[in-house]
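Worksheet: the structure to be examined is printed underneath.
One protein chain omitted, others in place.
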Amino acid sequence: MCGIIGYIGFREARNVLIDCLKRLDYRGYDSAGIGVLQNDIQIFKEVGEIENLERELPLINGNTGIGHTRWATHGKVSVENAHPQTGCNKKIALVHNGIIENFKTLKEELEKKGHKFQSQTDTEVIVHLIDEEYSGNIEDAVYNALKKIKGSYAITVLCKDDPEKIIGARKDSPLVIGVGDNENFIASDITALLKYTNRVIFLEDGELCVITKKSTKVIDENKNEVKRDEELIKWDFRDAEKSGFPHFMLKEIFEQPDAINQTLMGRLSEIEQSIRFHDNVEGLLKENYESIHIVACGTSYYAGMVGKYLIENLTNLPVFIDLASEYRYFGTKNKSSLVIGITQSGETADTLAALKQGKESGCKTLVISNVIGSTATRLANGYILMQSGPEIGVAASKTFTAQIIVLFLIALKIATLKNKIGSDEIYKHILNLKELPRQTREVLDRSNSICEIAKNIKDANTVFFIGRGLNYPLSLEGALKLKEISYIHAEGFAAGELKHGPFALLTSNTPVVAIVTRDSTYDKILANIGEIKARGPKVIALADDKDTEIDKHADMVVRFPSNSQISSCVSVSVILQLLAYHVANLRECPIDKPRNLAKSVTVE
Amino acid sequence: MIFIKAVILAAGEGKRLRPFTETMPKVMIPVANKPLLEYVIDSVKNSGINEIITVVGYKKEVIMEYFRNYEDIEIKYVVQEKQLGTAHALLQTKEYVDDTFIVLSGDNIIDKASISKLINDKPKFSMLIKENPHTSKYGVVLFEKNVLKEIVEKPTEEVGRFISTGIYKFPNSVFDNIEEFSSQGVYDLSTVVQSIVDRGENISTVTANSWMDIVYPWDLIHVNESIIRNNSGSTSGIIEKGVTMKGPVMVGNNTTIYSGSYIVGPVVIGDGCEIGPNACIFPTTTIGNNSVIRPFSQLRNSVVMNDVHIGSNSYISHSVIARGTIIGHNFSNMSGKATMEIEDEYKKLEKIGVMIGENCTIEGSVIVEPGITIGRKCNIGSIKKIVKNIPSESKVM
Partner (left out) sequence: MKCVVLAAGEGKRMHPLTFTRPKVMLPIANKPLLEWNLLNAIDTGLKDFIFIVSYKSEMVRNYFGNGETWNVNIEYINQGKPLGTGHAIGIVEKFVDDFIVLCGDTIFGKNDIKNIIEKDISIGLVKVEDPREYGIVETKGNEVIKIYEKMSQPFSNVINGGIYHFNKKIFNYIKKTNKSPRGEYEITDSINMLVKDENIKGVFLKSWRDVVYPWHLLDANREIIENINGKSDGLIDKNVTIKDKLIVGDNSKILSGTYLEGPIIIGSNCKIGPNCYIRPYTSIGNNCHVGNACEIKNSIIMDNSNVPHQNYVGDSVIGYNCNLGAGTKIANLRLDKKNIDVVLNEEKIETGRRKLGTLIGDNVQTGINSMLNVGSIVGNNVFIGPGAQVSGEIKPNAKIL
């Protein structure tokens, strides 16, 4: 998503803006720009990486400025469409994150009034609106202009005639104020600011802010000044490097053994045979719920589906799983339900909205996230951190396995609290969890053989993934991974569903990846494989080391070590990640920044 | 303040350290829970150097990943595609070094004062030497009035007491010498150095304070001892009642030491471990992160790496156990005199236990004779007596 930064203080704005924009780099973007105010507003924009902009940027002076990284939603990628956007006489400059729903109507009206537009963006409309409303007071102008807009926005505005201040505003798009000494910041993301200050003021929807070198002011939608406290961020954003791996994603896939240890650290005791979380999470899980409701998007949704199987299996509690964006329309909001939101970044707009809904309906909320201090963790009654370290690759890898493991820990904890499992079973599960890093390392060792298998998929037009039971959501995730980074169309199916329609699509050019585990689903999935082969496609089976039958059924087999349900989950996930990675690599796709995708989707 | 760069050679595999080097380069083998290379980089950094060029090759991602957040000093990486020799490795850094520099090996632990001595030594060409009783393994230096006369490689008879540490200070003209030999297919640094001496250049010799070399797996045991011997303990984690800790014992975060455990330092225990109840850990033992030592087990003078699981009633001494290995209950290894075979060399040792590679699974009641190497990913069934080496990825059922 777009990233925004605004600075006013004593340092050279140019340097601060470029520095902060680089920290927003991980969000994915296609163009970047900055505007610096000193007498006039000077705008510099470039398509492509921030390094391009930095190279072309002259040493301009000025201690006030705004910057932006753009992820195109309206209008193609071009210098004209990049931000900052300016009004008719370049007196006002603005950067924007969000989508203006009624921009076409507004644009027409403004054009009738004589405004000339340079870009195809919805953003430019906002500047011209402010231009229209401006009659000496920039705060009022922004306030009035925003009243006419429908949609989401986080904006930061510079005004040539009012150089001592910068205005910010937000609605359904994140924006924070960074409070400094003799300087202040506005940003869409705390991580952009951490180098300069750890004090932030969070803006809420509908609010405006005015920052000067020495002061910050928050104004609500009724134009009243709001007193809001500063929050101290204790966070450390560590720069991640690829460290010899060709892609961040590959590095993060290989990080999983260590990441799994991190997720388990401090939570598992083998000798005491116990699972422990923070006191307030323990309190949350102790309560008597009638059901659990998981809400999430994308890969996290699939992790949630796995979680549903795991929790229901161990606790007998009914678990519902909903796409976060759908929860508001359909989810039954029962007060005696625990709502678990899964969001790696803690900022996913749809999941936040679902959590808010749950809260408003009287439910207790628990969040599984990777980012401490994120909106989700502050919103919910309790949170469990995945402790996976920053994930830079846009396609989730280690965070998916971490989410599954946390859900499994929750399942075990609730089962223990409700006496649903005996001490033998708990012990066995704990030992299984402890073995995960080792088994994951074994799977990673087999990366080359997975690459060989990938060669059989790389030229396909469509790949199907099938699984039963726990393996069904894994098949969905496998398909998603392949789609995301190799651009091959892929679909996951519950194996039993193929015959109810999709069979028609099977040809010898549609390889099928089948996830086969030796449990109650085994016989049926073998039968499915037989049915599929009869229609032509090559079948690649993922099967465990001890499976002796599978070679008779599948064309190719990828093996993994397995002695428990949770370990086969994790092993299969890693294999599917590697498979997608190798296919994408063989096809020479830009794995870390896939086209049209961005990390942490903050727009609904 | 001299702005001098350091070149660290870290490209080698370390075949003689198998099975530990099957998944990581030699320089990343952990001693006292830190990779060898980190000790070298720490010393270099603390001696005042602020730029390091590391030559990597074999399994380079392991190195680059580990050091990605390393603070306070800039680390550049140069890849040596084929490991041909030390001089060839050094040659890869030619375009990054434009002045006098020092070169050292990433797997030899050297102290910062010695590095400072080398830097401050006035002559352009300089090297660190050390007195060492086992001269037959190394290059012995013959010198007069602190100027090098000759390096005698692996002498079969007594020629001198001092050996070359392989740590040199060179002006960047040395690259010309290296290239000359390179074109003739000679890639080792000692030959190049000898030629420099023969041409009349003075190479000054400086005695190093403390220098440790790791060649064979059992070296890990006494290097571990040397390093943690001077530790002062510090306690983190949870220490239950009835735990006795004597001497310097380091306990990591989120580690629990259960009642009745008796720990005599110097001992280092990593993060996230569970020790005991009633486990005994004796000097000088290091236990890595996330490892579990179950009740009534005894560890003595051993190196245990991360993610290791040692079952109840086990006895482990003078041994090295690599990452991820799971050992069942009632395991014991004998330690005593043995002859160990590594890469066609035979070494007699006075007291040695067992070397176990990564990710092995050893079931209950297994006994191992002294001086055995068990490879990586081996499976050993229960009630077995192991009397000979077990190659990687084999099963003993």
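We just call them A and B in the order they show up, numbering each chain from 1.
The rule is simple: contacts are C-beta pairs under 8 Å (C-beta built on N, C-alpha and C of every residue); 3 or more make two chains touch, one makes a residue touch a chain.
This structure is a prediction, so every number in the text was calculated from the model and none was measured.
Q: In the whole complex, not just what's shown, which of B:S173, B:N253, B:T339 or B:S382 touches the removed chain?
A: B:N253
Q: Out of B:G106, B:G233 or B:G353, which residue would touch the omitted chain in the full complex?
A: B:G233
Q: Which listed residue (A:D161, A:D181 or A:E225) would be found touching the missing chain in the intact complex?
A: With A:D161, A:D181 or A:E225 as choices, the missing chain is touched by A:D181.
Q: In the full complex, which of B:I49, B:M64, B:I227 or B:I263 touches the chain missing from this view?
A: Candidates B:I49, B:M64, B:I227 or B:I263; residue touching the omitted chain: B:I49.
Q: Across the whole complex, list the residues on subunit A that are touched by the chain not included here.
A: 10, 180-183, 195-199, 232
Q: Residues of subunit B in contact with the chain that isn't shown?
A: Subunit B touches the chain not shown through residues 1, 48-50, 72-73, 231-241, 250-251, 253.
Going forward, only the chains that are shown with their structure count from here on.
Q: Quick check: how many Å separate the C-alpha centres of subunit A and subunit B?
A: 41
Q: For a test of understanding, state which residues of subunit B touch subunit A in their complex under the given definition.
A: Per the touch definition, subunit B meets subunit A at residues 56, 60-61, 63-65, 67-69, 77, 253-254, 256, 258, 271-272, 274, 276-277, 289-290, 292, 294-295, 306-307, 309, 324, 326, 358-359, 377.
Q: Which stretch or stretches of subunit A touch subunit B in the complex?
A: Listed in rising order, the residues of subunit A that touch subunit B are 238-241, 243-245, 251, 254-255, 261, 264-266, 269-272, 434-435, 437-438, 441-442.
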